[in-house]
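As you look at this complex, bear in mind that one protein chain is not there, while each of the others sits in place.
Labels run A and B following the written order; every chain starts at residue 1.
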Amino acid sequence: MRRFLASALFLSSALPVLAAESKGGFPPFNASTFAGQLFWLALTFGTLYLLMSRVALPRVGAILADREAKIESSLAQASKAQAAAEVEAQGLEQALAKAKANAQAIAQEARSKSAREIDAKRSAVEKELAAKMIAAEASINETKTKAMANVEDIARDAVSAIIEQLSGKAPTAAAVTKAINAARGE
Amino acid sequence: MAQPGTIDPIHQFEIQKLVPINLFGFDMSFTNSALWMVIAVSVITLVMVYGSAARAVVPGRLQSLAEMAYEFVANTLTGVTGREGMKFFPFVFSLFMFVFAANMLGMLPGSFTTTSHIIVTAAFAMLVITVVLVAGIVGHGSHFFGLFVPSGVPGWLLPFMVLIEVVSFVSRPISLSLRLFGNMLAGHIALKVFGAFVAALLGAGAAGILAPLPLLLAVALTALEFLVAFLQAYVFTILTCVYLNDALHPGH
Partner (left out) sequence: MELAAASALAKFIGAGLACLGMGLAAIGVGNIFGNFLSGALRNPSAADGQFGRAFIGAALAEGLGIFCFVVALVLLFVV
């Protein structure tokens, strides 16, 4: 047991971690350095805090705010431009619709005008045709009556000729007419 | 100091005096820790002040970086505390950038990780809790202490609940500082140990064939440590935001 402990002690003294102990202990636990470290830490950290809070952070913050403002204003500008473009597009659309309506009206007018002209022409032609028909009808009637009159004459001639042939004696015109009228009147 | 060839993962955390200064009887020497604090602040200033100097509407590289950092911290803060939290923005931003820069610079080979010292993280944690307390008491007066009195608890249980709440509040700065400290410390020790394994195996003759194995692990761990360096800064910041939220809206 004694030998074992002795060898343990030997080992422990040979162990490298204890090399530091021989020189005043573990450095982070060496209280003689604390004051100096605190002093320099306060100095450096104080400097850093002053530099950051007075110079760097306001500047970086300003840069970021500036950029944000710029982006925002650009976006606002873009949206404004878009709105303007929309208004313009609406105006254009309105103009287009107006022009379309105009064109339609013109087309309608032209159509109705031509229809009216055609109507007028047709009615004129129809009137003319009707007049021609009436004239034709009248001439037909005239011809008919003329023909009818001719038929009476012919019948009378034929009757008197037949009677002359049959009786050898020519009847008078008045008798023939009377007989024909009697037959027609029947 | 360890002999060459032995593993000494602690050596990297040692504070070395670069310019001895003695102020008011205290040792205020300019050490490697102070040097890396100054470097961290310089890097942040370069990005944030020089990067934003152009005030360009279309940002360049540095300005993009500055804006990204600004928006990241601002989103984290407003996500937890709402718009009113923005009055703490410079504080939270400085905190995040300092811790993040210190963690990241600590990943440079041969550099010193200021956040791997408990006094630094404890100072940050105490600063945060002080700000929370002051902001809470200034903003809400005695109403702020309603934070410790959970509502809807039966009377006989109340003392215990208040005790638990007080303990949880007091343990906040402890856990806040220990988390950052422990993460940075453990990660760097692990890196060093695996790096030393590689060296030891290479010096061990035939076993040197195995050297690529810990090398691979060291590479993977380095990637993990970069993640942790960011994550711990983020966690520190978001917990600060949560505590600030308690100060701004103490009602449960």
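Basically, a residue touches a chain if its C-beta (ideal position, glycine included) is under 8 Å from a C-beta of that chain, and two chains touch if they have at least 3 such contacts.
Source: prediction; values computed, not measured.
The residue touching the chain not shown here, chosen from B:M107, B:M161 or B:V235, is B:V235. Residue in contact with the omitted chain (choice from B:L178, B:A199 or B:L215): B:L178. From the options B:A66, B:V80 or B:L105, the residue with contact to the unseen chain in the full assembly is B:V80. Residues of chain B in contact with the chain left out of this view: 76, 79-80, 175, 178-179, 181-183, 185-186, 231, 234-235, 238-239, 242.
Listed here are the chain A residues that touch the chain not shown: 2, 5-6, 8-9, 12, 17, 20-21, 25-26, 29.
One rule holds in what follows: only the chains that are shown with their structure count from here on.
Centroid to centroid, with C-alpha atoms defining each point, chain A and chain B lie 66 Å apart.
Taken together, the chain B residues at the contact with chain A in this complex read 1-2, 6-11, 13-15, 23, 26-31, 33-34, 37-38, 40-41, 44-45, 48-49, 52-53, 55-57, 59, 63, 66-67, 70-71, 89-91, 93-94, 97-98, 114, 116-120, 123, 181, 185. Partner chain B is touched in their complex by these residues of chain A: 16-17, 19-20, 23, 26-30, 32-42, 44-45, 47-49, 51-53, 55-57, 59-64, 66-67, 70.
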